Each structure stands twice: as structure tokens, then as C-alpha cells.
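Only one protein chain is missing; all other protein chains are in place.
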Amino acid sequence: MKFALRHGEDRFELSVEEEAGGYRVNDGRTTWHIRFDDRRGAVRGVVVDDARHSVGVARKGDTWDVVLEGINYEFLTRDARFEKLLELQQARSGVASGRAELRAPIPGLVTAVLKSAGDEVREGEPVLVLAAMKLENEIRSPRDGKLAEVCAKAGAAVEKGELLAVIE
Amino acid sequence: MKFALRHGEDRFELSVEEEAGGYRVNDGRTTWHIRFDDRRGAVRGVVVDDARHSVGVARKGDTWDVVLEGINYEFLTRDARFEKLLELQQARSGVASGRAELRAPIPGLVTAVLKSAGDEVREGEPVLVLAAMKLENEIRSPRDGKLAEVCAKAGAAVEKGELLAVIE
Amino acid sequence: MKSVVGPIRKLLVANRGEIAVRVMRSARELGIRTVAVYSDADESAPHVQFADEAYRLGPPPARESYLRGDLILQAAKRAGADAIHPGYGFLSENAAFAKQCGRAGVIFVGPSPASIDAIGNKVNARQLARKAGVPTVPGLDRAVKDGEDLSAIAKQIGFPVLIKAASGGGGRGMRVVREPRDLARNIREAGGEAASAFGDGSVFIERYVEKPRHIEIQVFGDRRGNVVHLNERECSIQRRHQKLVEEAPSPAVDAKLRERMGATAVRLAKAVKYLGAGTMEFLLDRDGSFYFLEMNTRLQVEHPVTEMTTGTDLVKAQLAVAAGAPLAWRQEDLAPRGHAIEARITAEDPFANFSPQAGPILGLAVPSGPHTRWDAGIREGGAISMFYDSLIAKLVCWGSDRLEAIERLRRALAELVIVGVPTLVPFHLHLLADKRFRKGDYHTGFVENEFSMSGLDRPHLAEAAAIAAALEYRRRRQETPDANGSATPGTGSSAWKQCALREGLRS
Partner (left out) sequence: MKSVVGPIRKLLVANRGEIAVRVMRSARELGIRTVAVYSDADESAPHVQFADEAYRLGPPPARESYLRGDLILQAAKRAGADAIHPGYGFLSENAAFAKQCGRAGVIFVGPSPASIDAIGNKVNARQLARKAGVPTVPGLDRAVKDGEDLSAIAKQIGFPVLIKAASGGGGRGMRVVREPRDLARNIREAGGEAASAFGDGSVFIERYVEKPRHIEIQVFGDRRGNVVHLNERECSIQRRHQKLVEEAPSPAVDAKLRERMGATAVRLAKAVKYLGAGTMEFLLDRDGSFYFLEMNTRLQVEHPVTEMTTGTDLVKAQLAVAAGAPLAWRQEDLAPRGHAIEARITAEDPFANFSPQAGPILGLAVPSGPHTRWDAGIREGGAISMFYDSLIAKLVCWGSDRLEAIERLRRALAELVIVGVPTLVPFHLHLLADKRFRKGDYHTGFVENEFSMSGLDRPHLAEAAAIAAALEYRRRRQETPDANGSATPGTGSSAWKQCALREGLRS
């Protein structure tokens, strides 16, 4: 069975097969022999070849959160066929055409909306202010362009990843 | 909705209704106002009238384990209608007819079977020996009678509650 | 202003998170009943679950809940609480609230409003210090006035200068300015930040000391005027003036300097008739001279390193002196024993410029064992709210010497697993392995200017993490077709199809 995973820029395409005492996992270049503690609960043991790790793993909405040596990895996990489909879709949609989305990097409260739909913005120019954890964060435009849409409203609470504005 | 619970000799028949901010629970004599922390996880808060408790609660097979002030309660939980059915069934079966079952009080290893089917036993007489946690426990007959059946075999591991012998 | 004194039988803790739990632990051990207050975001938070009683304050934002002194006093009245412990942050250094407590006949566990007024404000504190003969950093002895000629002031002090808010703490409203032309803008910005954080926009200016150490002295006073100190804490591991790691004793302070700094702090505390726990912050220059910065008139986040090296319970001592008892310690019993280090566990991503994170706590494995302390306000199944500070827990280790404490903390950090939000754990593991840190060779600018997280996210770790994610995904998918990954054993392939279908619909 094949699995495609993404964490930030990194992509992993892993094939998994059962073998005696565990699994054989391959990413096209390397093969690992894995033992994975199958009890329930969020903290488990995983043995990669001979290296033993204590690993935290839990599903969070659409992603899988994995913690290893304190580092938090957030994986989008899909089977490989599905990943191909998704890429095709994205190629067809606006992603490749120069459209940029401004999404909330953290959950927070929108305390000010500085631009309106139709405004021109320069790269680095603040579009709105998001307050979270006692700090105010300016959300800036990733490039020069025109605001096609501003979805955020001052006073509204937004979730992480929520669409705030679209630049074209 | 009505619930019947048993813990050892104690029986509780509780009716539960939702009310603002929580539940109203009644056992026929007393009414309690309850708030119950609805997050997931095994350790939760329960407020009974004004008394706040931290409570551990988890399902274990057919029973619910509840821990309160360190004390472990094991409840057989069924709705009240079902409980009635069960009692009828038990009344019809051998429970009331003087048949006694010898069940393993703890999981362990049967290290010796001292009696065979057909043997007469007196109350308190050891029938077999169950080793668990470095101690040997003699399992004794609850009353005078004749062994109708001895299911336990020396050397076998038994689970808690497993039938070891039947006395008639 | 009369002060309320008397036995404490019921204590309201006007705070949340780890410090509320920590305060309630000591109260419990003293047989004092505990009362929690909470915002709607915290209805089933650990501090609420821990308390004997709990009262709702209001909606999640602090201004509508934990900063509402009036609602807190109402709750205290309803509960019949004799005393209020403010923790740190929120209303802990608010003289007006302390006054209101006094008027309502409730003990405020902290110094008198007069002491807070006298020394809690940084400008006043500097003046007080000068009078008491305590050295301060050269600077303006008062807040900057609107339209004032800044160039003259700055020339007099000399660049670089530091702009600081007169009220509050924690680095908000602080700016370093190296060039005269940046001065006016920074004063404006700092003032704005201070106004929104503390409700007081006044700022002042002082010389910026290069590569100093942040050393603070814990002091403690009773109602009879006795004051002792409990040695120093080293807090130079900071980022944007937020402390990340604290230790006691400081690698830069020897017994002689400890005695000098301690005596200075005690002198100043006596000058304001200080009651309870307070902290004098100093800058320690590389030449061994030290300057008084400000006083925090409350319990500090980092108090556990002092407790572990002196065998004390500072919260119990706060409650005792607040109730009128004399100090139970003599100065000579308080020499530091061994070494303790605290790692602040915040929900911040050290790989993403320390950006704060909110989210659910999906899994939690907590370190323990010899000489290891875990103070936390989180639990599995709970959540980190975006409405409050990102500090979620503290991990503190003691060792017979500094190196043992460091190695113990590394061991304990390796045991800690928090699933659901990125935390500072990888930062701490990296810092504790750093040669300069291990030698004790660091200053307040170390983390920002001389330390980097790059290269830490090793490829083999990401691979192992991806493998774990894939295997867990596979296991759950084989068990169940539903979105919550629960355990309905089903046939692998049909489950697979349903899952793919649902994900297809979602994209």
C-alpha cells in the first residue's frame, strides 16, 4: 500500500508492506525495517531499523501530528493515487496562475483590517492585524498585486489556515 | 432515561434528565444536580450539587471503571429495562437453585488442582491453587457440596472471572 | 489604608494555567479550601478541575474575565474567600485591585498597595533606588514627556539607549535604539504597545548595557519588617525580553557577589516596607558591576529554581506572611544547595520564528523521576487557547552541580511528548547541548544574536516521523471507515474506499 505525505516543503511517498514482526517501508531509494508499538494512546514506540524512538502521534482534523525529539511534524496524509489527483486539480485551479492566498498562520482575533477589496498592495505591506496570545501580528502581502477579496472582518475570531484575503 | 448500575452488593437505579448547564439525576429518593466535564479522556471533572470531584472513568469490557478519591468502583451498567430482563433470566437459570460457581478472583496461573469432578467438598476446603503476582492463593469452596465440573487445568493461565469449577 | 490580616481558610486564585494550579497545590497542603475563577474558554481547564469551588467570570478575552477585578471580588464574596492570590500577570501588580481587596475585607496575597505604587512603577523605582544608594543604569529619572527634546536627553545618556514602559513587564513596550534618527518613532511605538498592554503608555529611557546578564534576587518580607533574600536567579536566556530558561545559582555570581547583591536587594525592599515575595531585577555588567532595573512585586514564573535550591515553598510563605505570620527563615539557612534549571515550555514554534501556537493537546507524556519537577496547566484532551499567554508548563530539574542539572533536564525533556501544538522543546534540547551555554558563557542577547535553530530538523527524524504517520494512518484506516479513526474493525479495502471518497469530497 502506498502513502503520500507532506510536511511543509517535504514530500514523502512511502510504500508499506507487512513483514515478520513489523513492516517494510520504502520511499523509492531506501528500505527501512520498522516495528511500531500497536497499543492505543498518543505516545508510542517506533523502531526504525535499529534506532528506537518514542513518538507522539495523533490525528488533528485533516492532518496527522507527529512529535519526535520534541519536534512537531504536521503531515497531510493521503494515499498516493489520491495525491496525484490533488496535484492535477491544483494545476487546473488558480494555484499556478499567480493567485496568492493570505491565510491565518495561527488562530486569533482580527483586530484591524487595513485594506479593502480592490486596493493595490506591495510585497510586505500589512493587510490586516491578527491578535493572538497577547501579541499583535501584522499579516503582510506576500507580493505586489491587487486585493481580489478580503474575507476577514475586524473583531472576528479566525482559525489557523482560514482564508483572510486573496491577492491577484 | 433510566440506568441501573451494580457495584458489588450496591445497586443504583438512576434516572437522568438534561437541565440547563448539566443534568438532573434522581435515584427515587434524592435528586442531584450534576455537571459533567464532556471532554474526552479518562480523567474528568464531575460536580455533584456543589461538591467537585476529579473522576477517572473508562469502559472495561462489560463494566465501567470509576475512580474517585483513589477508590476503584466497577459498575455493571445497563438501562433499567434491560436489568429487569436480566434478573428474570437469572431467576430462570441455575443461579437460584443452589448451584455455585468458582471463578478466578484475579488473573493467574493454576499451579495445582486439588479436587476432581465428583469429589465431595466442604465449605472452605481448597479446590485449587492460583498463583498471581508472586503469591499462591488457595481457591476454596464457598459451601459444602459435590464438584459437578472442574474446568481449570494445572499450568493454565486464567483470566479474572473465568469459571474454574462448579459445585452442586 | 488599613491592611487586612488574619487566618486564611479559603483562598481564591485570580489566575489560570500552571500558576493557578501551583498556588492551589500549596493551599491544599495547608488545609486551605481553594476557589477557582474562569473565563468561558477555561470552563473545564485543569485549574478549574483542581479547585474545591469555581466561579465563572465572563467571555474568554482577559479584559472581560481575568482582568475584571470587580467580578473577581464578587466571586470572592459569594465563595466567602478570606484571601485572593493573584499569581503573576493579570492583576498581580495592580495597586488599585490590591486596594479594592482591602476595602472589601479580603487579604490580597502580595505587598501593600503603597509598596506596589512606590516600587512597581519603574520610574518611581529608579528614584527610590538612587535614594537608597542602589546603583541604576544611567538614564532619565522620569517618563518621557510629549514633545520633549529627545536629542538632548539621548546625547546626555549616550547611545545605544533602551526605551521601556513605565508599567508592566515581560518585554512588551521595550525597544533598543542605536541611532538618533530612530528614537522618535520607537518611543511612539513603545508607548502604543505599553498603552494597549498595561493601560499606561508612559515610557522612559536609559543607557543600553551591551551583553549584560539578567540577574534577579528573590526577596521576602513579613509584616514585622523582617526581610531576607533567597539568592539570585540567572535569567539571561531570553528572546524579545521573554525569559526562556532560568537557573539558580547564576554561573556568573560567586558567594561574595551574591552577598553584595542580596544585601542591596534587602535594603531596597526594607525601604518600601515590602511584604511577601518580590524580585529585584539587576543587569550584571561584564566587569562585575550591577545596576538595579526594576522590581516585580509578585511571584515570578521562575520561582521553582529558588524553591529547589533552598528547600522552600514560596507560595506557602506568601500565604503565611499575608496572614500575619513572621518569616520562618533565617538568612543563614537560605544558602543555595546544588543547582536548578527551568525550561519554560511555551506553545511557540522555534522553527517558525517562535510564533505562538494554539490548538488541542492530543497527547501528553510527562517527565518524572529523581529531582525533576513538572508544573503545568495542560492535560491530554484539553487545548491551548489563543486568548492567553503561550506559557503552558515548566520543567525544572535539580542537580548536585550545574552540569548534573543540565543533563537531568535534557533527559527529562527527552521524556516529554506534547502532541497537538509545536512547543519550545526542540529549542531547549538544542540550547542545553550548546557548548557556550554549558560553559555558562552567555548574556541577554545570546539567543537572538549568537544562537540558531538551523540544521536541527534532521532529515532522518522527518523520515521517521513520516513513517510513524503512515503506519498510524494505515492502522486506523484498516480498522475503521469513519473520520475519527475509532475502532470499528472493518474490511480493509471497503474502509479504504469510503475514506478516499470522503477525502475527495472535502478537497
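By written order: A, B and C. Residues from 1 in each chain.
The rule we apply is simple: a contact is a pair of C-beta atoms (placed from the backbone, for glycine too) under 8 Å apart; a residue touches a chain by one contact, two chains touch by 3 or more.
Computed from a prediction, not measured in an experiment: that's the story for all the values here.
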Chains still shown that are in contact with the chain withheld from the display: A, B, C
Residue among C:K10, C:R28 or C:R142 that touches the chain left out of view: C:R28
Contact with the hidden chain (one of C:E93, C:D375 or C:E463): C:D375
Residue in contact with the excluded chain [from C:E64, C:D182 or C:D313]: C:D313
Of A:A4, A:V25 or A:V43, the residue in touch with the unshown chain: A:V43
Missing-chain contacts mapped onto subunit C: 21-22, 25-26, 28-31, 304, 307, 311-313, 337-338, 365-366, 368-376, 379, 398, 400, 404, 407-408, 410-411, 414, 480, 482, 484, 486-488
Residues of subunit A (touch criterion as defined above) contacting the omitted chain: 37-41, 43-45, 50, 52, 54
Touching residues (missing chain, whole complex) on subunit B: 1, 3, 5, 7, 10, 12, 14, 16, 23, 25, 27, 30, 32, 34, 36, 38, 40-44, 46, 48, 51, 53-60, 62, 64-73, 75, 77-79, 82, 85-86, 89, 105-109, 132-137, 157, 160
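Keep in mind that, in the parts below, only the chains that are shown with their structure count from here on.
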Inter-centroid spacing, subunit C versus subunit B (mean Cα positions, whole Å): 48
Computed distance of Cα centres, subunit C from subunit A, in Å: 30
Multi-chain contact sites of subunit C, meaning residues that touch two or more partners: 380
